[in-house]
Each structure stands twice: as structure tokens, then as C-alpha cells.
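Only one protein chain is missing; all other protein chains are in place.
After this line comes subunit A, so read on.
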Amino acid sequence: MPAIKKPMLKVIILGDSGVGKTSLMNQYVNKKFSASYKATIGADFLTKEVLVDDRLVTMQLWDTAGQERFQSLGVAFYRGADCCVLVYDVNNAKSFDTLDSWRDEFLIQASPRDPDSFPFVVLGNKIDVEEGKRQISQKRAMTFCQAKGGIPYFETSAKEAINVEQAFEVIARNALAQEESEEFSGDFQDPINIHLENESSGCGC
């Protein structure tokens, strides 16, 4: 991407099958909810332009198949991500338990420069479902996020558009910060320049 263009933020949404990744993305981008989204096969993609602190940025939102488990998209798909959104269903304990492995696997695949500071956001979705069905308490989720280095946590409902806008605002902000930090370090690490400099010396040591 040419540097003059407005920043393009790559956001990847991960989580078990059926937790509502597609719904959240569509609620955020299209302000629509459908109770019957088809299972995502491979990946899907939507973009949205947003203002972050008066800066216009384009968010490139990648919805992924919950069952895919990184197997088919290949590492190239995850590289260059600026933020990773981990989604679980508050009414499904198993989808919460797998968050950790989603996070770990993402870091392996995307291999960000600094894994410890790479921005994640956790979304506990489907809070509109009746309280009795809830399996993961807010406290438990927040404890997890705290333990993972203070990941921002939101409880959302894609169906009723609760907290979706707020969550994605943080996602955009953190992604932009990540993108800028990557850009900064990237400028100093251009291998071609280094080698051109070395060329005249004739010595590689």
C-alpha cells in the first residue's frame, strides 16, 4: 500500500463456530442482524471507513470459519494483522475455554513483531439470551482478560446491537496504534537499503 493512502487496518475475527463472528461483523458494518447466517466457509471480508481521533481509516474486517482452526487459510492470511478479535458465546463455556488456544495459535500464525503487545480484544457475545442460560460470568471473562495482559473485554449482542459499536471503536483505535508502531519499526528495517550501503565496502563483516 502506498504510504500516502489512508491507513488500512487489518482486523481478524476468530472464535469457535457459531459464536456470532459473522453476525457481529455485519451488525457493525451493515447495521443488520439476521438470525440465519450461513456457516462461514474459509473467510469473508468487509470494509468500513471509520474516524479514529479525527483520522479517517479503513478497517478491513476478516471473518473466519470457526471450524477452520488456522488449517486452510495459511500463514500469509494472518500476517500483517493489526488487531485480533476473539469472540465467544457467553452461553457456551466451551467457546470460552478455547479462547486461549485461539490467541496462542493466532500469535504463531501471524508472528507479530512483539507478541506481548499485539492488540487483542475479547467479545462475549449473545448476552441477549435469557440469563438462565449464561455459562460464563462477566467476572470470569474479565479475570481471563486481565491475566492475558489486560485485553479489552466487551459483552455484546449482535442481535440487539449492544456494545458492538463501542467494541469496534476500541478495536479500530488499537489496530491503528499497532499499525503505526509497525510502520515505524518497518522504516528502519529495509533490507535493501542496508545491503546497498554495504555493497561498496565489499566486506560483509
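Everything that follows uses one rule, which is that a residue touches a chain if its C-beta (ideal position, glycine included) is under 8 Å from a C-beta of that chain, and two chains touch if they have at least 3 such contacts; residues count from 1.
The rule is short, and it goes like this: contacts and distances are computed from a predicted model.
> Mind telling me which option in "ADP-ribosylation factor-like protein 2", "Trafficking protein particle complex subunit", "Tryptophan synthase" or "RabGAP/TBC" is what UniProt lists for the chain we can't see?
For the chain not displayed, UniProt's protein name is "RabGAP/TBC".
> For the chain not shown, which residue from A:Asn30, A:Ser111 or A:Thr143 touches it across the whole complex?
A:Ser111
> Against the chain that's been left off, what residues of subunit A make contact? List them.
Against the left-out chain, subunit A lists 1, 8, 17-18, 34, 36-45, 47, 58, 60, 65-77, 79-80, 109, 111, 113, 115, 182, 185-192, 194-196, 198-199, 201-205.
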